[in-house]
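A protein chain is absent from this complex, but the other protein chains hold their places.
Presenting chain A:
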Amino acid sequence: MDELSALREMRAQAPEADADRLGPARERLMAAARTAPAGTASGRRRLRPGRPGFPRSGDRGRIVPAGMNRGRIALAGMAGLAAALALVAVQVAPTGPPGGGDGAPATPTVAARYAETAVVLERAALVAESRPVAATPRPDQWQYRRYVTVQPNGDGEVQEHEEWLRYDGRKNAGYDLDGAFRIQDVPPDPGDDDLSPEKYAERLRRLPTDPDELLAHVTGDRHWIDLPREDPGGAEPSDARAFRVLSVYLGQRAVMPPELEAAIYRALARIPGVAVELGVRDAAGRAGLGVFHRPAGEERERRYLVLEPDTFRYLGSRTVWLRDEVIGGEVAFPAGSAYVTAELASTIVDRPGQRS
């Protein structure tokens, strides 16, 4: 019996209420109806964005699904960094995103500042190329990740998450709400659209490291893994898809070949609509370079990959609603709402529970 069937049987004997039982609740409704003025409905009050107690999932739109891991890649290894930095003179364009347009600024009170996209991304490529090649983890090692999220419901609460995933993807571990540490098997699931760290490594090794070839590859990819049947985005514009798929790959830093990372930055620079905003903050308040894609059509929300300005380390993401999102006739997320994440730790460890 699968877990959904088992769940359907749980508490299945709970009865439906009859009219007697529901009488008082119905009477409360009718009392309200009697006092409501006919012809108008009360309460034009705008709903709070989001819903307390219902955190949005951290993988909204699956743009950056899993850990942005650096694994064993050292932060150092920046032999070429000084040279790379010298190449860059970030230009500030105070008037708006490249190409102009009517998109609302991400932060309404402060004019957004933009960097010269091609210059910044080439610099990122040069820094990436100078990274050392990481040792390949053993299948029985674990990927540890600690990150925080802020939901778009306006309460600003920072939620912290901690998880261990075995490199071969067969087990995960973490603390449950009781504070008990649990290690769980992860059975193989052909329908899964996420990959184990090991599978990501295999996939990344097969990708072309020529920027043009890479871009052609991700533009033609129906999905970021080979499961087109689950792809709801059949109508996704190719530029948007290329940005999304490259963003996902960029998240796999624990298993990222340096030359591929460089190719990703150069491919991003070739996608029409990709731009870099300065001073975009992650959920930990760290300001970085916000790489985003501006679609040809209407831009409803903008998702930034926030990169550390010197090392181009991935800090987190920031998704900003540019227009009110109306769901079921109500404003679920008003313009200006933001879903924000920040990676705090990510490394390969020998045992679950270890943090370094």
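In the analysis below, a residue touches a chain if its C-beta (ideal position, glycine included) is under 8 Å from a C-beta of that chain, and two chains touch if they have at least 3 such contacts; residues count from 1.
Methods note: contacts and distances are computed from a predicted model.
Taking the options "DNA-directed RNA polymerase sigma-70 factor", "ABC-2 type transport system permease protein", "AIM24 family protein" or "PRC-barrel domain-containing protein" in turn, only "DNA-directed RNA polymerase sigma-70 factor" matches the UniProt protein name of the chain that is not displayed.
Touching the chain that is not shown, out of A:119, A:186, A:204 or A:278: A:186 (per the contact rule at the top).
The chain not displayed touches chain A at residues 1-4, 6-11, 13-26, 28-30, 32-34, 36, 38-44, 47, 51-57, 59-62, 65, 168, 170, 172, 176-178, 182, 184-189, 191-193, 230, 232-233, 326-330, 332.
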